[in-house]
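Worksheet for the structure shown next.
Chains shown are a subset, placed as in the full complex.
Labels run A and B following the written order; every chain starts at residue 1.
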Amino acid sequence: MHNSIGRLFTVTSFGESHGRCVGAVIDGCPAGLPLDEADIQKDLDRRRAGGSGASTTRLEPDKVEVLSGVSDGFTTGAPICLLVWNRDVSEADYESIRYRLRPGHADFTAHVKYGGFSDWRGGGRFSGRITASFVMAGAIARKLLGTIGVEIIAHTVEIGGIKAKPAGFDEVVKKAAADPLRCADPAASKKMAALIDKAGKEGDSLGGVIEGIARHVPVGLGEPVFDNLDGDLAKALLAIPAVKGVEFGAGFAAARMKGSENNDAFVLRGDRVVTVTNNAGGILGGISSGMPVVVRVAVKPTTSIAGEQATVDIQKMAAASISVGGRHDVCIVPRAVPAVEAMMAVTLADFALRAGLLPGVIR
Amino acid sequence: MHNSIGRLFTVTSFGESHGRCVGAVIDGCPAGLPLDEADIQKDLDRRRAGGSGASTTRLEPDKVEVLSGVSDGFTTGAPICLLVWNRDVSEADYESIRYRLRPGHADFTAHVKYGGFSDWRGGGRFSGRITASFVMAGAIARKLLGTIGVEIIAHTVEIGGIKAKPAGFDEVVKKAAADPLRCADPAASKKMAALIDKAGKEGDSLGGVIEGIARHVPVGLGEPVFDNLDGDLAKALLAIPAVKGVEFGAGFAAARMKGSENNDAFVLRGDRVVTVTNNAGGILGGISSGMPVVVRVAVKPTTSIAGEQATVDIQKMAAASISVGGRHDVCIVPRAVPAVEAMMAVTLADFALRAGLLPGVIR
């Protein structure tokens, strides 16, 4: 396993779904950043199960604890260890299906790779719960990026085939946060909720698409040819369980455009060079262009479903069937929204440090 | 800049489009691998401009030279430096537009990031020509993976909106290699070629989609939660200029499926656990499942087009217009196919080493 990401702003994730805790060590955060637990708690709260039928009924208080790296309300430059304790842990849900491979889950690959020793309870290290560590780290990264004006927001743009109307940054900020599905289009959200409700009743699940936007990103983040901003964003976002695709700007649609349509013309706005359109999603040659960084991720439907599925019992090496009980989100898209923001923030903070755009000490 | 990729099988790329050469240092290749220049030349030749109207008229012999790391026909365990010299270099094409930012190109971001010192001739470090270094490194990675039976192929599945019929590994091997557009569907290829011809005459360009498939990949490649197989593949593939999106298996289509549709049921085939479908694209929880690894990348239309575009002269800081002359592919998709294979190979080789599935010495 390799559980660290970032070269200068490095996040190391630890913990399991049904172990003692889920946590992260954030190393490389400059000293002098004002930071208290409320900064982190805010994002953790957004990640928790909401009031919508989309979400699991597992209820974790998820109160962040800061174990190191912060003193008198400021980061010290030392590694910051954060964690949330696991409380609402019921192994019983999993014991009965321990050896029956849940289709779409990492049960099989983890079993082979870790020789049967991996923590199977609740998906262990492969659970969506691990994103709590991403969100805690992301909260610090966002705070840090805030010192140079970078803002990040993500929102649900599609669930079960229902697409939300396009929305700009400010509109998303205003509407998505209040929406139970983190969707900025209330009409679409209502339809999505109905689909989720229906799928849940059918013992099925739904996927969707999340869009993340970062604005006021300075020109120059990204280290080509291999540590491109888009490359590292994609890698970071694919660490979120269930993400199966990533695209930037026009993305796959660009593949169907002509160059004359897709190329973003440069113009001057005062003394700044900007582009008229943003098909590039704010990234040219792997480097931020100063336009909003726009990324979309495809989230597959929740793999744990109540409906019966064919599978294999890995202990008996025999065909079996499975119906995954327990408490699962019918659609994890809304809860993955803060994780998308977090991984964007972690990646951008790393590149901002690498580009020398953040000082060694925040004052 | 950061021009190395891979933790144990590390590729360092160097060189510029119009500098002396393009090359790579491959470090971490086990000793004892039979290797001669022909192994590498074969892939380089496939990358070169073909007979199709899709391709540039720049003609580079691109004969690989092995400067180190190989002795008596075998790798020695030492770093392997490979390069191709640049011969057909005409600066004149670029001098006239030196300060006019080519829309869609990295001219602007490179100018800001490197303070005007970056090599602007032919796109310098941001040119598609850099993929020659990827392809050389990939050839070694493929040879190495071949020792454990892994096979990799890529093919054009879409250009200008024309989609090829789905094709399995063997069909792609048989048909795509011979096709000028690297497409396994001859009928679609013909339509694509017509579109490319038309776009070229209009001074425009086209994009498309490439699919890469790796088969016989052992179970267990990938190091979650951050160095996932999909995450690192995406990062590697986004290093190919013009790639704007990456998806695995069902990818974005999975976002529109239900769990019951998308989940791949496990079954036994002899003593092997396989899945009936492969919506996961051979990756579960960031780890290879033993099923074919399937990835698709969105390639934007070539940014260099003859048609006139609005832009900014960065020296005068004034509005300008530009028509990019020189020798450019109308559609770079076919030539990017070997680069997709190469970056898949480099990533898989790295993970195979990390998983201990390749010996320190090949015998």
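Rule of thumb we're sticking to: a residue touches a chain if its C-beta (ideal position, glycine included) is under 8 Å from a C-beta of that chain, and two chains touch if they have at least 3 such contacts.
As the structure is a prediction and not an experimental result, all values here were calculated from the model.
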item	value
Homomeric complex, total chain copies (2 given)	4
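Here is the rule we go by: only the chains that are shown with their structure count from here on.
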item	value
Euclidean distance of C-alpha centroids - chain A vs chain B, Å	27
Touch list for chain B against partner chain A, complex	1-5, 13, 101, 103-106, 108-110, 112-113, 125-126, 130, 158, 160-161, 199, 204-209, 219-220, 222-228, 230-232, 234-236, 238-239, 241, 244-252, 254-268, 271, 273, 275-276, 279-281, 284-289, 298-305, 307, 309-312, 314, 317-319, 355
